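With one protein chain removed, the remaining protein chains of the complex are shown where they sit.
Which chain is which? They are A, B and C, in the order written, and residues in each are numbered from 1.
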Amino acid sequence: MRVLSFADAINEAIQLEMARDPRVLVTGEDVAGGATIPGFDRADAWGGVFGVTRGLVTEFGRDRVIDTPISESAFIGAAIGAATSGYRTVTELQFLDFMGVCLDQIINQAAKLHYARGSDSAGIPIVIRSMIGAGSRAGSTQSQSHYSTVAHFPGLKVVAPATPADAKGLMISAIRDQDPVFFLENKALYETRGPVPEGDYTVPIGRANVVREGRDVTVVTIARMLSVAEKAVAELAGRGIEAELIDLRTIAPLDLPTILESVGRTGRLVVVDEDTPRCSVASDIVGLVSSRAFDKLKAAPRMVTSPHTPVPFAPVLEDAFIPAANDVVQAVLATVGQEVAV
Amino acid sequence: MRVLSFADAINEAIQLEMARDPRVLVTGEDVAGGATIPGFDRADAWGGVFGVTRGLVTEFGRDRVIDTPISESAFIGAAIGAATSGYRTVTELQFLDFMGVCLDQIINQAAKLHYARGSDSAGIPIVIRSMIGAGSRAGSTQSQSHYSTVAHFPGLKVVAPATPADAKGLMISAIRDQDPVFFLENKALYETRGPVPEGDYTVPIGRANVVREGRDVTVVTIARMLSVAEKAVAELAGRGIEAELIDLRTIAPLDLPTILESVGRTGRLVVVDEDTPRCSVASDIVGLVSSRAFDKLKAAPRMVTSPHTPVPFAPVLEDAFIPAANDVVQAVLATVGQEVAV
Amino acid sequence: MNQTKVSEVSELPAGVPEATLVDLYRTMSLIRTFEERVHELFVEGELPGFLHLCSGQEATAAGVIAHLRTEDGITSTHRNHGHALAKGVSPAAMMIELYGRAGGTNAGKGGSMHLADQRVGHVASGGIVGAGAPLALGLAQAAKLAGTDGVAAVFFGDGAAQQGTVLESMNLAAVWKLPILFVCENNLFGQATTIGYSSAVAPAARAEGFGMASEEVDGQDVIAVYQAAGRAVERARAGEGPTYLELTTYSYHGAWEGEPKRAYRLPEVESDFRGRDPLRLLAAALAAVKQDWIDVKDEIEEEIEEQVESAIEAGRAAPYPDPATVTEGVYADPTVTIDRDGLTVH
Partner (left out) sequence: MNQTKVSEVSELPAGVPEATLVDLYRTMSLIRTFEERVHELFVEGELPGFLHLCSGQEATAAGVIAHLRTEDGITSTHRNHGHALAKGVSPAAMMIELYGRAGGTNAGKGGSMHLADQRVGHVASGGIVGAGAPLALGLAQAAKLAGTDGVAAVFFGDGAAQQGTVLESMNLAAVWKLPILFVCENNLFGQATTIGYSSAVAPAARAEGFGMASEEVDGQDVIAVYQAAGRAVERARAGEGPTYLELTTYSYHGAWEGEPKRAYRLPEVESDFRGRDPLRLLAAALAAVKQDWIDVKDEIEEEIEEQVESAIEAGRAAPYPDPATVTEGVYADPTVTIDRDGLTVH
């Protein structure tokens, strides 16, 4: 199959939906680039900091691919308002770290309007693209992955693809969804490449993906942590430990059944999450599995997360901050070891 | 001992600290009330929507008890800046529901400045007072308890007292603390009364309180949920089930040791949280206990929370939304029942 | 910028048809009657909720919204009853909602602060001060993209005028040249904070700094409001961009129902405004030019009385919502099947 980068897969998904549905818009800081500069309606435009929306303004024009001032509350709120008029805006909150300047529009307007208006509306179909992930030496305010804070709010959907194929399929689903969808893109994945089907297909929101089957332990990962866990799983296989690997893909609504089904067979759980630990998706999943499948668990479920600190800048510190394959290996060995010890 | 309301206990704590330390300030919308209205420097001033800061402007004047425009980012950020100059501002984010308009100053500035500046500063000593809690028929944007979203961030401390005595002691600790402290006040508690020691005392931040000892099950509560759980515990005692009741008091940093010590004896855990379930403090505690004390658990740990919905307005709906004593009773019976079944 | 002077009494201006004035009176009278009855019902303990009434401010809702079509969307605030009624939301549906019953505007899930009815363009209101401004930008953007001459309006208070959300929305409206009205209802206070303390200048003074037209208008004088709003709406429909209207008015019932003390509201200020009550001002103007005004007025008020009483009856008669519906309708997507904890059910 044809191979694309994660960034190009997202670009293709948006391009296809914009071509299919004239009510799909793209807004955000520099999503086109160079607005009002003579000649920059065209291919020279930026297409976002990492070029994910490059070329869209060329094909669809400035009316549908709209640069904005640095006013996230205003333009994300505008996307919500336009949604009540039937438009579907793919808007960009450049980094999830910036949510604090506009979160009200997301958690109190987008998330609640449908319910608080009596649940008889067509919903709030918007997609909020946002970058997550440490490792780019950007420091404490441009490296975070605090998606548990948005996953907390009823009314929002939150997806975090790990592969180019899922990125495309989830983006198409997100754009067609009737509800607000937070679409998280780990910076470190943009250049990763993988097979991506041509044309129009969807990956369902609310479904985790069993990437690898295994009998000994269930390892659940989010976004970039899939690749970290894959290294660990390969090493563990060498030691005769067969891990079942589940890429969560959707953070909210959570596909607990798929996790429970797996834990029902393996009896062991390790959740790998790049976020910090308190009130995280990792502790959420461990808590939910423990309360709903306690009798299935053969050993203490474990979480592998970043430490409870801001993201540090210095490479040696940041590398120590991000969960590594060896952390996953150790966690799995501990869950298995516990039983051996019993 | 002298009896005070929850609101008056907080007022007394702030008054004592302002009298003790001239660098303690109070800011927020109408924390005095009637700024620039002739004659309203005095006792007639509001002292906040529920009068919690009433009288402070009379004693300390407009320079230290400062009304603000409805500009939460600006005045909370100002409190942070003033903290770097040695002032200790008790600032009010009227309802936690409003955090979305100013969260950046809280999670990226207050929470991170100390660490990101190299951890050699005197910290960011501010207290952010904020109301939580449903039941006042205010609807989806003035009734929430989503403190897990702030507890998630390293660098912040989060406290939520349940009694007047703890409210006073925790407020004094919060004002003296070197770090930013989120001080959560459940509206429904303001008029509740209880014994409050005179004068100057502190309740340590980071310590849960074992309110009642019991051998059968550990019930952990947050803020107002203590009173809900107390009803349940009384009913359970009637059925011969002795619950150990722990009032969390501090949400971050979490006093897990006290919970683990209790679960070590009871083998059972029920967490009662007024917040919605996903990535909540309830699932966090259940997750942490399950991963760290798995072998001590005799039955599936449980959480009692509000449902995954915005807070509805209609009394019959809102009453169905808020966790009730019977929900706690049922959860405890289930944990006990499970073992009986074994 | 064009500054309409505060007129002590409004004589009938050319160009405003008498029938329009009568309609304006009808709208204001409906709002006044509705709010006064809600006040009584709350005081009597019959109505639940956290209520922010707009008695005294009727001219702002009536005068502005008179220029809007059903499909012209508005966003409003915690104090939205007047905007809702002027926009054509059913008083009965509103009252059923306020009673917390089933079958009202919001299925019991919104309440006073969150009243909305998309079908008549009352798109959203809510408890977050200033939050309506960005939403209204989207309504205006949609109208512009659709190529209609539709407009949008956001209502907000003098307190909200200081919120960054509103300020950056003003900038975006100017940059995108959107067909939108920023309607600042300056009732002198944000809770107990005077406008003089929350802003060093009149909020409308900011518009120019964003490249936006503005007018400061006497918000007690519905004719002046109607005329200023007319100019703003015309400008918007003609593609000339946004306008900021600052309407000075007063809330007879203070900040909210049950507000502990209102001592900060100086009696002399209040009596000034009550002396220039928007309904009385318009009634006086109409009496001066319209022979049969007294009869028409009585008729209107009788009608409205009946309408409001039957709305109250509807509220009392409506069934309570089924508690089970609390977990329904969190997501619009019909394919979502989740349990009480928000977990996917296969």
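Criterion: a contact is a pair of C-beta atoms (placed from the backbone, for glycine too) under 8 Å apart; a residue touches a chain by one contact, two chains touch by 3 or more.
Remember, predicted model here, so these are calculated numbers, not experimental data.
**Q** Would you mind listing the shown chains in contact with the chain that isn't displayed?
**A** For the complete complex, the undisplayed chain touches A, B, C.
**Q** Touch as defined at the start, partner being the missing chain; which of C:164, C:179 or C:329 qualifies?
**A** C:164
**Q** Of the residues C:16, C:145 or C:205, I need the one that contacts the missing chain.
**A** C:205
**Q** For chain A, which residues lie in contact with the unshown chain of the complex?
**A** 29-30, 33-37, 40, 44-46, 49-51, 67-71, 73-74, 97-98, 100-101, 136-142, 276-278, 305, 307-310, 312-317, 319-321
**Q** For the chain that got dropped from the picture, name the residues of chain C it touches.
**A** Counting only chain C, the missing chain is touched by 162-168, 171-172, 174-175, 197-201, 205-212.
**Q** For chain B, enumerate the residues touching the unshown chain of the complex.
**A** 25, 63, 68-69, 71, 73-87, 89, 104-105, 108-109, 113-124, 154-155, 157, 177-179, 206-207, 252-258, 288
Throughout what follows, only the chains that are shown with their structure count from here on.
**Q** Would you kindly say which chain has the C-alpha centre located farthest from the C-alpha centre of chain B?
**A** C
**Q** Roughly how far is chain B from chain C, going centre to centre by Cα mean, in whole Å?
**A** Their C-alpha centroids are separated by 35 Å.
**Q** Need the CA-centroid distance for the pair chain A / chain C, whole Å please.
**A** 39
**Q** Please list all residues of chain B that touch 2 or more other chains.
**A** 73, 97-98, 100-101, 139-141, 276, 278, 308-310, 312-313 - these are the residues of chain B that touch more than one other chain.
**Q** Where in chain C do residues touch two or more other chains at once?
**A** Each of 106, 108-110, 114, 126, 128, 131, 164-165, 330, 338, 341-342 in chain C touches at least two other chains.
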